[in-house]
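Of the protein chains in this complex, one is absent; all others appear in place.
The first chain written gets the first letter, and so on, giving A, B and C; residue counts start at 1 in each chain.
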Amino acid sequence: MAQMNMVQALNSAMDIMLGRDPSVVLMGEDIGYFGGVFRTTEGLQRKYGEHRVLDTPIAEGGIVGAAIGMAVNGLRPVAEIQFADYIYPGFDQIVSELARLRYRSAGDFTAPVTIRTPCGGGIRGGQTHSQSPEAMFTHVSGLKVVMPSNPHDAKGLLITAIEDDDPVIFFEPKRLYNGPFDGDPNKPAVPWSTHPKGEVPEGHYTVPLGRADIVRAGAQLSIITYGTMVYVAQAAAAALELDAEIIDLRSLVPLDVDAICSSVKKTGRCVVAHEATRLSGFGAEIAAIVQEECFWHLEAPIQRAAGWDTPYPHAFEWEYFPGQARLAAAIRAAMEPA
Amino acid sequence: MAQMNMVQALNSAMDIMLGRDPSVVLMGEDIGYFGGVFRTTEGLQRKYGEHRVLDTPIAEGGIVGAAIGMAVNGLRPVAEIQFADYIYPGFDQIVSELARLRYRSAGDFTAPVTIRTPCGGGIRGGQTHSQSPEAMFTHVSGLKVVMPSNPHDAKGLLITAIEDDDPVIFFEPKRLYNGPFDGDPNKPAVPWSTHPKGEVPEGHYTVPLGRADIVRAGAQLSIITYGTMVYVAQAAAAALELDAEIIDLRSLVPLDVDAICSSVKKTGRCVVAHEATRLSGFGAEIAAIVQEECFWHLEAPIQRAAGWDTPYPHAFEWEYFPGQARLAAAIRAAMEPA
Amino acid sequence: MVRSRLHLPRSPARPGEAPDFSYLELSPAGAVARPQVGARVRDIGPLAVELVRVLDDAGDAVGPWNPHLDAAELQIGLRHMLLTRIFDERMQRNQRAGKITFYVRSLGEEAVSVAQCMALSPRDMLFPSYRNQGLQIARGIPLVNLMCQLLSNTRDPCKGRQLPAMYHSAAGHLFSISGNVATQFPQAVGWAMAAAIKGEDHLAASWLGEGSSAEADFHYALLFAAVYQAPVILNVVNNQWAISTFQGYAGGEQRSFAARGPGYGIAGVRVDGNDFLAVHAVTQWAAERARTGGGPTLIELVTYRAAAHSTSDDPSRYRAKDDAEHWPLGDPIERLKRHLIRLGEWSEERHHALSAELDELVAASWREAVAYGTLNDGPKLDTDLMFEDVFKEMPANLQLQRAMMRAEKSSR
Partner (left out) sequence: MVRSRLHLPRSPARPGEAPDFSYLELSPAGAVARPQVGARVRDIGPLAVELVRVLDDAGDAVGPWNPHLDAAELQIGLRHMLLTRIFDERMQRNQRAGKITFYVRSLGEEAVSVAQCMALSPRDMLFPSYRNQGLQIARGIPLVNLMCQLLSNTRDPCKGRQLPAMYHSAAGHLFSISGNVATQFPQAVGWAMAAAIKGEDHLAASWLGEGSSAEADFHYALLFAAVYQAPVILNVVNNQWAISTFQGYAGGEQRSFAARGPGYGIAGVRVDGNDFLAVHAVTQWAAERARTGGGPTLIELVTYRAAAHSTSDDPSRYRAKDDAEHWPLGDPIERLKRHLIRLGEWSEERHHALSAELDELVAASWREAVAYGTLNDGPKLDTDLMFEDVFKEMPANLQLQRAMMRAEKSSR
C-alpha cells in the first residue's frame, strides 16, 4: 500500500493499464509532454512514448470522434476533457455516436472509450471551470457514468472503466484531488495522507461499477450522495449528531439501487446530495426511484441538497456550493416529524 | 377562429411575428425556399424575403452561434433545428453561451433566441429522428423549455417564446403535427379539424409560459404529462374508466408547480408520463418535486411511464413508445392500494 | 425598411427556371497534371480547383490520370454500378409500395462509391454516408443482407434498430452508418491514426455530402488528419444539393470543397465524380500517398444527385425539373459503357444481358429477403432485442423494462 492523493491514484491506474495492455492510449489537451493541467498524466508520455500518450488539438469533438475511430480499430483510448465544462463541444460525438454504436450495429462495432474529466467547484474557477454535468450523461442510454470520491476508489474505478467494453464517462471531482473536503473553505486543507482512503495498492485492482460504498452505516437517516458531497454529508451529519447512513454511489450508471433502497427501507428517511444544479440533477432520479421503491417505508419526504439553479458564480462560490448548512437544512427537513 | 393543424399554427405564429416585429428572422436548414422538411415555414420566405427567412448551412452549432450574434445585434432569431436528434452539435453554443450570456454579462448582453425543433417518435424515424431530449435542457440554468401538445397552444406558446427576452427551447412533438395521437398506431389518424384545440385564432395571442393546462379535471388520480403523451394519458385513463385529472405542463421551465401540487394534493395519486427515456428524464424531476411537496397527501408511490432506457429502435417503435398499456400499468400501480 | 446587404448564395435553377450549370468550373479531359504521389501540398494547389477528368466526350481515356485499368476491371466496375442502380430502382419501388419505410437512392453518383472502393484494398476501412450503397455492393456484401437491413427483418444485421440504408458490415470493413450526418469523418481519422500507431498498412476512407461538410466533424477530421498526417482519404461528394439547398449554402459558391484541404495543409483533389476512370485514378493516387506516409487527401467528387434526396423528399418543389438531364458531366454508367464499347470490350447486347441478369439477381434476392420478414409481414424480430446491446451486459433496469415490455405485449 502507498499513500496517494487522487491525482496520483489516477495516474497510477493509467500507468498500470498502459503497462498491461498495449492497446491502451491516452489522449487529450496538454496531457502528453506537460502531464495535464492537473498533472494527472505526469510522466506517462516519458514512460510510454508520444505514440501512446498523445497531445491533441483543442477540439473536444475531434478528440471524442477520433477516440471512437481508434477504439473501433482495436485501441482502448482514455481521453481527457480538460474540464467537464468543456465537454459540450464533444457532446454530439458522445451522445449520438459513442453511446449508441454497439446498439445500432448490433454489437458488431464497439468503442470502449473512457472519457475522464475534472468536475465540480471549490477552486474559484467560476462558471466555466466548476460544472458538474453528470446528470445529462445518465439520461443517455449506452453510457456508464462514474464519479469517485477518494484515491482508492478513483484508481480501482478507473481501471475498471478502462477495462470495460462499454463507454464510460469518468468524472473527477477536482476539489478532491488533493484531499477530502468537508465544504468549509476556511478550514485548513486536509491531505489524503491522513485519510484511510488515501491508502492505495500500488498494483492492479478494480472497484466494480454499480456497487455503492456505505461510507458510514447508520440507522436514523440515509444520505445518498457521491463525489465531493460525501465529505460534506459526513460533516453535516456529525455536526447534527445524527446516526446517518451515508452512501457513496461511486457509479451513477449502473446504479446500485439495492444499496440505496435497503438503506432507506431501514432508516425511513432520505437526503440526496450533489453539487450539480438541483433542477433535473441526478438527485431527481434518485428521489424518484426511492419514493417508487421505498414509499411505504418513508417517514418524511426525500430532501435534495444541491447546487442552485444558476450558473456557478466566481464571487459566490461558497454561497453556491451545497455546504454543510445546505445539507443540515435538508437533513433537518428529512428528520421532520421526529 | 380557423381550423389549423399544428404545422399551420406554428406557421401562423411565425407569420404574425415576422409581420409585427421587423427584428424577427427565421433561420435553419431547408426552412427558406423549401419551407422546411415538415413545411412549418412554408410560404414565409416568399412573403418576407430571403433576408428574413434564411436558409443556412447544415451546421447546428453554427446556426445557434450565429443566432446568438444576431440577437446581440438587435434581431430576434427563431432558429429551427431540423430534428431534435440533431441539436447536439449545437449543444455547446446553447449551454455555454446562449443560456448564460445574460448572467455572465450581468444583463448587459442578452440573446432572445428561440430554438424550434421537432421531437418524439411515432413516424418510423428510428433512433435518429425520434428523440425527446428536453430533460437535458431543463438542467441548464438560463433556458426556458416548452413543449406544446396542440395547435392552439403551439401558436400561443411560440408567439410568447419569440417575444420572450430569454432563450427558449421549443420542442414540437412531430407526431402531433397533423392530429392528436392516442398511442395506437393501428387506429385511423385523427385530424386536428375534429379537435377543439384545432381551433386557432388567426391573429396574435399568447399562451403564457409556466402555466399548465388542466386538460381534464378529475378526482382519483393526477397524470402529469406533456406533448404527445397528453392524448395517450387521456385514452388510458378513459379505458380504465378512471376519473383522472390530466395536466399538460406545456412548459417545463418555468414549471407550474402549483398546478401539479394542487392536483396531487387533491387526488393523492400521481403518474408522470413522457416519451423520453425514463432514466433521468424530466419525470424524475416531477416525481421528486411531487413527493417533496405532496408527501403527506400521497396514497401510493408516484409512477413514471416513459420511453425505455434504450435508443429508439426503428423496428420496435411501438414497443418502445409509452403507449396506453404502459400508461395503464403505471396508473394501476398508482391506484394501489385501492 | 433599410435594404439588407446580406449576401445570399444564388441557387441556379429553381422550379420554372431553365437549368443553368454555368457556375461549374470544368477542365477538359486530360488537362490536369498528375503530380508525384509524394508531392508537397503547397506545390499542388491547383489540383484542388481544377477538375481531374480522364474520359473525354468521345469516350476515350486521355491524359496523365488515365489509370490504365484492364478491361476486366472496367467491366466489374460497370457491373457494380449497374447493380447499384438497379438495386436502387427496385428498393425505391418497394418503398413506394409500402414494403420498406424509407429509401435513399444514389442515382447518378454510382461511380463515386464503386470506383473508389475498387481503388482501395479490401482491408481498408470504409466509413460511408447513407448514399454510398455502391461501397456495399462493390465490397460484395450480399444484396440479401442489405435488403434485410432495409426491411428491419429477422436477418437484419442491425437487429431492427436502424433506419433503412444505415448498413454496416464488420466482415466487409464497412463501418456502421449514422443517421447524423458527418459524424463518421473524425472517426475515420481516428481509425487511421490507430492503424499508424499499430504500424499497420491499412488506411481509412470516409464519405459525406457537400452539404454535410458544414458540420463541425468535417473540420475536426481535416484538422486531426493534418496534425497527425493520418493515412486517410476524406471524400466530399458534391452532388450539388443538400435536400433543398444548393451547394452554395455549404460554401461552394466561393471556392471548391477540395480547396479546404490545402487550407489545412492537406492535399486536395477535385475530380469529375461521374468519370469512373478519373475517380479511380485519383483515389489510387491518394491511397498510395497515404500508404507511403504522405498523409491524408481530401477529394471532392463533382457529381449530381439525379434523384430526390430520399423517399421523403420531392425535389420538384425546389429545383428545375429537367436539371439532371442538363448536368454537364453526364451519367457515370453511360460514360463507362461508351468507353468499354469503344475499347471493343462491351456492346449494347452484353449490356442488355447484364441488366437482365442483375434485374433477376435483385429480384431473387428480394424474394429471399422478404422470406425473413418485413416490418409488417412474416417472421418478426424478437422484440426483446430492443434491450440488448445497449451495454455489453444487460443491466438490471433494462432487464426489468424488458419484463415490463413483455407484460405490455401480452396484455394487448
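The working rule: contacts are C-beta pairs under 8 Å (C-beta built on N, C-alpha and C of every residue); 3 or more make two chains touch, one makes a residue touch a chain.
Just so it is clear, the model here is predicted, and its values are computed rather than measured.
Colleague: Checking the contacts here: which visible chains does the omitted one touch?
Modeller: A, B, C
Colleague: Can you say which of A:Gly69, A:Pro112 or A:Gly125 touches the chain missing from this structure?
Modeller: A:Gly125
Colleague: For the chain not shown, which residue from C:Leu78, C:Ile177, C:Ala259 or C:Leu398 touches it across the whole complex?
Modeller: C:Ala259
Colleague: Which listed residue (C:Trp65, C:Phe127, C:Tyr228 or C:Tyr304) would be found touching the missing chain in the intact complex?
Modeller: C:Tyr228
Colleague: With the missing chain put back, one of A:Pro22, A:Gly74, A:Gly107 or A:Gly268 would touch it. Which one?
Modeller: A:Pro22
Colleague: Give the residue, chosen from C:Tyr130, C:Phe218, C:Trp327 or C:Trp346, that touches the chain omitted from the document.
Modeller: Touches the omitted chain: C:Phe218.
Colleague: Considering the whole complex, not just the chains shown, which residues of chain A touch the missing one?
Modeller: Output for chain A: 22, 29-30, 32-34, 37, 49-51, 54-62, 85-86, 88-89, 124-129, 278-279, 308-311, 313-316, 319-320, 323, 325-326, 328-329.
Colleague: State which residues belonging to chain C touch the missing partner chain.
Modeller: Given the touch definition above, chain C has residues 2-9, 41-42, 45, 49, 193, 196-200, 214, 216, 218-220, 223, 226-230, 248-251, 253-255, 259-266, 293, 295 touching the missing chain.
Colleague: What residues on chain B make contact with the chain left out of this view?
Modeller: Considering the whole complex, chain B reaches the absent chain at 25, 51-52, 56-57, 59, 61-62, 65-75, 89, 92-93, 96-97, 101-110, 141-142, 144, 164-166, 210, 253-255, 257.
Going forward, only the chains that are shown with their structure count from here on.
Colleague: So which chain is farthest from chain B, going by the mean of the CA atoms in each chain?
Modeller: It is C.
Colleague: Looking at mean CA positions, which chain is nearest the middle of everything shown?
Modeller: That would be B.
Colleague: Roughly how far is chain A from chain C, going centre to centre by Cα mean, in whole Å?
Modeller: About 41 Å, centre to centre.
Colleague: Would you kindly tell me how far, in whole Å, the mean C-alpha position of chain B lies from that of chain A?
Modeller: Comparing mean C-alpha positions, chain B is 31 Å from chain A.
Colleague: Between chain B and chain C, what is the separation of their C-alpha centroids in Å?
Modeller: About 35 Å, centre to centre.
Colleague: Would you mind listing the residues of chain C that make contact with two or more other chains?
Modeller: Counting only residues that touch two or more other chains, chain C contributes 158-159, 161-162, 166, 178, 180, 216, 390, 397.
Colleague: What are the residues of chain A that contact at least two other chains?
Modeller: As it turns out, chain A has residues touching two or more other chains at 89, 92, 96, 103-104, 141-142, 253.
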